[in-house]
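Of the protein chains in this complex, all but one are displayed in their positions.
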Amino acid sequence: MTESQNIEQLLFVAFGIVAAGGALFAVATRSLLRSIIALGAFLTAVAGEFYLLAADFLAVVQIFVYVGGIVVLMLFALMLSASGVRHPMAAIDRPALGAALSYVIGAGVLWGSLTTDLPSVGAGTDDAVDALGRALLGSQLWSFELIGVILLASVITALVIVRRERR
Amino acid sequence: MEMSLPLTFAAGLLWGAAAFTIVGALTAGLVLAERKVSARIQGRVGPMHTGPHGALQTIADMIKLVMKEDVRPARADATAFRLGPLLVAVPAILSLAVIPFGAPLVMRDLNVGVLYFLAIPGVTVIGLLLAGWASYDNYSFLGGLRSSAQFISYEIPRSLTVVTVVMLAGSLSTVDVLDAQATVPYAVLLPFSFFLYCVTSLAEINRLPFDMPEAESELVAGYHTEYSGFRWALFFLAEYAGFFAAAAFGAVLFLGGGNGPLLPPIVWLAVKTAALLFIGMWIRFTLPRFRADQLMRLAWKVFLPASLANLVLAALIMRALGS
Amino acid sequence: MSGAYLSDVLFLLGFALAVVTIPLVTLAAFGWLRPRYPEVLKAEAYESGMPQASIPRRPFHMAYYNFALVFIVFEVETLLLFAVAPILRDAGWLGLAEVGAFVALVALSLFYAWRKGALVWR
Partner (left out) sequence: MTTAAVTLSSVLFAIGVFGVLTRRNAISLLVSVEIMMNAAIINLVAFSRLYEPEAMTGQVFALFGIGIAACEAAIGLALVLAVYRRFGSTDVDTIDLLKG
């Protein structure tokens, strides 16, 4: 292994530890606010993993949509409903069952992926931005247009849900 | 030109420290400049006592700020209260990493530089919401909600406007965008984009006439009502870092950044950035403030449709140039 | 090879580390210079000199959420436009038409939200 591969591996593991730690904190903490902040840390670490995996565009999209969008949306929902203030929530319900089931599922997924023979390192592309754009307008055009339709549908759905309650 | 990896990391550290220092110094300079410009426009003289013509006033202010007591409301959420200002200030400075200051002074030429610049400040919204919520104060809470609603509303038309530049330049790298303007700056080719960029940027960085969060008469000081001393200074730093970054980025995207005859690139960039900054200050002290509902209506019912139309216009310009 | 990606990450990591550390160090370093006179009244929330009339932990009106909701949808659409924008110059009229269809969908969502009155601040 070369020096750069060593550093890459090290960084990948470091980001992975931050991501797993953030995720664990997010599902285990009692405070909803802290859970959402931990989710933000988790998502940022995952963006770092994307960048290392030769997906720089996706890494920035991850920051843009997840950290700057979904986390903000969750904070809005938390603050507008003052969730967990009037009704302090029990942090964790049925932890033993949850833990057992998630171990089983996690182990199953892990076993399945590790027993499959995988090439260790792929080539990746030098210019992910360019290739992604070409794919979106070329072979993957349907997904480009479809996501537009889905987004339109979700605007309609969400607004209908919000509107109905106003009466 | 390719550096070894540990060296790259060290370069990152150094540039980060440099960026923070530069932003600190710029804030001092900009605050003074702003006070002098506003005094000029309003027929006053501005700060005069500390140093010649008040030149040292902001230095004195900065020393005062780091030495002030750090007060926190008793019922505030301590962690979120501490995290808020950091999450506002850090992204504002991080976004500077992709601005090409001129040939030897490119901090980092990312493949996705333009998008990086737009994405990182988005994290600021989390800081605003946290600061407002953690303070346990009605003014802060409302101010935090309002500023973040404003920020996200103007982020869309602003990003859509930058798409037109990317279309013409054919790249998301800031250096490539600069090179594409070697002959004609995009302000000439895309005047409407330039206009939209300037106006939406002013709104996004919460400056007058779009400065809802600091509408003193109704919200006191918005999300930073409860902050004092250095933590308050971080909000202040972030505001001016954002102002500077938006101006410098505008100069790179639309005015050809460091491109220009005779003088070195860094001087050209400084001149163009300073011009945009001056216009920003001029507007601040000339126009009255918008109301919250007018602000949101403008974002969604004027600027967003306008930026969509601008997209079509830019596509036509692109085709016309391509042939 | 992913050399460029790796060095980008290292650079940004260093940059972020410096930018986060400096304010924290400054805050800690000047700690001993800062006065500390805790008082009960000083730690009260500011409400123009009055005792706090209501706590800021109550359900708040939903107009904010409407905007956040429309925002996130448009954000994804903007990012998709960013993904195709760099190659649009060489994509010809066909590519332009494909993106045009997408922009039409964006405009349609805006039109719907507008008609439904989601863009009204109340």
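Per-chain numbering from 1; labels A, B and C assigned in written order.
Convention: a residue touches a chain if its C-beta (ideal position, glycine included) is under 8 Å from a C-beta of that chain, and two chains touch if they have at least 3 such contacts.
Computed from a predicted model, the values in this text were never measured in an experiment.
**Q** Any idea which chains on screen the missing one touches?
**A** Counted over the whole complex, the chain not pictured touches A, C.
**Q** Have a look at C:Leu10, C:Ala83 or C:Val99 and name the one touching the chain we're not showing.
**A** Of the listed residues, the one touching the omitted chain is C:Ala83.
**Q** Under the stated touch rule, tell me which residues of chain A contact the chain that is not displayed.
**A** Answer for chain A: residues 8-9, 12-13, 16, 19-20, 23-24, 26-27, 32, 35-36, 39, 42-43, 46, 49-50, 53-55, 57-58, 61-62, 65-66, 69-70, 73-74, 76-78, 80-81, 83-84, 86-87, 89-95, 97-99, 101-103, 105-107, 109-110, 113-114, 118-125, 128, 131-132, 134-136, 139-140, 143, 146-147, 150-151, 153-155, 157-159, 161-162, 164-165 touch the chain left out.
**Q** Considering the entire assembly, which residues of chain C contact the chain that has been omitted?
**A** Given the touch definition above, chain C has residues 59, 62, 65, 69, 72-73, 75-76, 80, 83 touching the missing chain.
Here is the rule we go by: only the chains that are shown with their structure count from here on.
**Q** Treating touching as the only link between chains, describe the layout with one word: line, ring, star, complete or other.
**A** complete
**Q** Just by CA atoms, which chain is the most central one?
**A** Answer for the innermost chain: C.
**Q** Going by the average position of its CA atoms, which chain sits the greatest distance from chain B?
**A** Checked the centroid distances; the maximum from chain B is A.
**Q** Counting only Cα atoms for the centres, state how far chain A is from chain C in Å.
**A** Using C-alpha averages as centres, the distance is 17 Å.
**Q** Nearest whole angstrom, what separates the Cα centre of chain A from the Cα centre of chain B?
**A** 28
**Q** Would you please write down the residue numbers of chain B that are in contact with two or more other chains?
**A** In chain B, the residues touching two or more other chains are 5, 110-111, 115, 133, 141, 145, 152, 155, 171-172.
**Q** Can you list the residues of chain A that touch 2 or more other chains?
**A** Counting only residues that touch two or more other chains, chain A contributes 4, 7, 56-57, 61, 64, 68-69, 72, 76, 79, 129.
**Q** Please give the residue numbers of chain C that touch chain B in the complex, ascending.
**A** 3-4, 6-8, 10-20, 22-24, 26-27, 30, 33-37, 40, 42-48, 52-57, 60, 64, 67-68, 70-71, 74-75, 78-79, 81-82, 85-90, 93, 96, 99-100, 103, 106-107, 110, 114, 119-122
**Q** Mind pulling up the chain A residues that touch chain B in the complex?
**A** 3-4, 7, 33-34, 37, 40, 56-57, 59-61, 63-64, 67-69, 71-72, 75-76, 79, 127-129
**Q** Can you list the chain B residues touching chain C in their complex?
**A** So the residues of chain B touching chain C come out as 2-3, 5, 8-17, 19-20, 66-75, 86, 89-90, 93-94, 97, 107-108, 110-111, 114-115, 133, 135-142, 145, 149, 152-153, 155-156, 159-160, 163, 166-172, 220, 225-226, 229-231, 234, 292-293, 296-297, 300-301, 304-305, 308, 311-312, 315, 318-319, 322.
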